[in-house]
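Submitted below is the structure of interest, expressed as structure tokens.
The other protein chains are all here in position, but one chain of the complex has been omitted.
And now, chain A:
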Amino acid sequence: MKQIRNFCIIAHIDHGKSTLADRLLEHTKTIGERDMMNQVLDDMDLEREKGITIKSHAIQMQYLHNGTTYIFNLIDTPGHVDFSYEVSRALAACEGALLLVDATQGIQAQTISNLYLAIDNDLEIIPIINKIDMDGAKIPEVQDQIIDLIGCKEDEILLASGKTGIGIEAILEAIVKRIPAPTGNTEAPLQALMFDSVFNSFRGIIAYFRVFNGTLKKGDKIKFVATGEEYFADEVGVLKLGMQPVNEISAGNVGYIITGIKNAKEVKVGDTITLASNPGEMIKGFEEVKPMVFAGIFPVVTEDFEELRDSMDKLQLNDASLTYELETSQALGFGFRCGFLGLLHMEIIQERLEREFNQTVITTVPNVSFHAYTTRGEKIIVNNPAQMPELTKLDRIEEPYIRAQIISLPEYIGNIMTLCLGKRGILLNQSYLTTTRVELIFEMPLTEIVFDFYDKLKSQTRGYASFDYTPIDYRESDIVKMDILLNSEKVDALSALIHRSRAQDFGRKLCEKLKELLPRQQFQIAIQAAIGAKVIARENISAMRKDVTAKCYGGDISRKRKLLEKQKEGKKRMRQIGNVEVPQEAFLAVLKLD
């Protein structure tokens, strides 16, 4: 146990985490240069493209130092706000963390919130400034930022370049010297923290865990404490470049277990693995992951529903944080009301459906989970505009609030304030982390983040702002259901739950956008936004007056037939609302309002 070091890397997107991980693997000869695919840890296409880690992984290295072989377990953490619970569990499995900061960028909000999480978990922090070889590296400034933040000494900060390999040896040495070895009792009842799982289509669920006490052996009958389910440990092992089965994993070490579980829902991140015969206690910190953002997902062509259902089932096998239930929409037919951890998670699911399952889908207006109280005192959880009780039966509505942390440059304070206050934010605190880094803390309604917040923040700060949030509580609020009507027919898929002060502006923009996107038809179309019976915005599309080609002779027939056949195909993909044909882009428009 004395030779084991469990650690993770805390870094902002693009600060070079994956490249640094690759260098560590190379220097410890865990992988040869020939096997080297850049950024080994991010193994989903999507992750590589977005440059972020969606699912965390773990990898074991052996490092020979002064005649002793050390075992390093590098636990990778997801790098986005939506996945902060998963990050916290990964951190809980470590004794130390490499704090990686880009020399050209300085510390970002995401890094800070994860750093605080690491400090909360009593992790030993090894600060590293990366990309020191780049033009624009501001080493002294970033050093000051780090010292301000964690109160270390200047000489404790390592300088490195993942790209060229500068400083890698020093990092490996620091891991040995500064990160404490794990403690624990191999003879005590088994307590292993499950910090992640992945789905393998041949083997089922592969769960990653860290043993705190006791020993997990192949063939043991194990039990998940939170779910109470029992399984046999068909295989246990450690993760090198691939999976390497072993007979047992003892306190202090990290490994994987395969039990034949096929569904990710049965393995909950943060759960404790113990032995059915001699159970240990639950490791503290477990939470059920709760979806924060909800939206409908529908097949573009109604007939593809069954295929979509299959794909959703498969997708959930390896992403337990995705929840969904059947939903029917008059406009879109059968589909699913899905719960996501956040907007990015929603985008990822949508893209994975397209790439991995070849499903093109329509996603409806996302909303957060509201609490509606009826006049009879019932509490209704509203995850879908259709679930909103009638106005006459409604007593009050509460909406979820978050604590938002934004870090940026001082010159953008004004813009950020304008943006956040405009989004019903309340400024709690403003502080300078360093002379060039300011941190703003707001309380804000989560629903305001769901609509165009990230993009606006980015444009208002020219990209020099980072953002992180944690949910805090529910507060009473004037939330209304806004409907869109086409020739007086309600389009349920375009309904939105929105704060009253936002409704008019949102309704107007949506009507304008729909006017752009709906093709003219042979009659006039009235587009209205309404709250209850009250119309708050309106646009008209005049009837198409003329749709006929002048000439149709021998040389024109082929071209024209092809054109009309294409038109016909396009029409097939449209949805009929009353007498109005609505193209699928119209349903996506709401997500793309300025």
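FYI, contacts are C-beta pairs under 8 Å (C-beta built on N, C-alpha and C of every residue); 3 or more make two chains touch, one makes a residue touch a chain; residues count from 1.
Everything that follows uses one rule, which is that contacts and distances are computed from a predicted model.
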Chain not displayed: protein name in its UniProt record ("RNA-binding protein KhpA", "Pyruvate dehydrogenase E1 component subunit alpha", "Heme chaperone HemW" or "TIGR00269 family protein"): "Heme chaperone HemW"
From A:Leu64, A:Ile381, A:Ile426 or A:Cys552, residue that would touch the chain that is not displayed: A:Cys552
From A:Glu187, A:Glu411 or A:Glu565, residue that would touch the chain that is not displayed: A:Glu565
Interface with the undisplayed chain - residues on chain A: 522-523, 544-555, 557-558, 560-561, 564-565, 567-568, 571
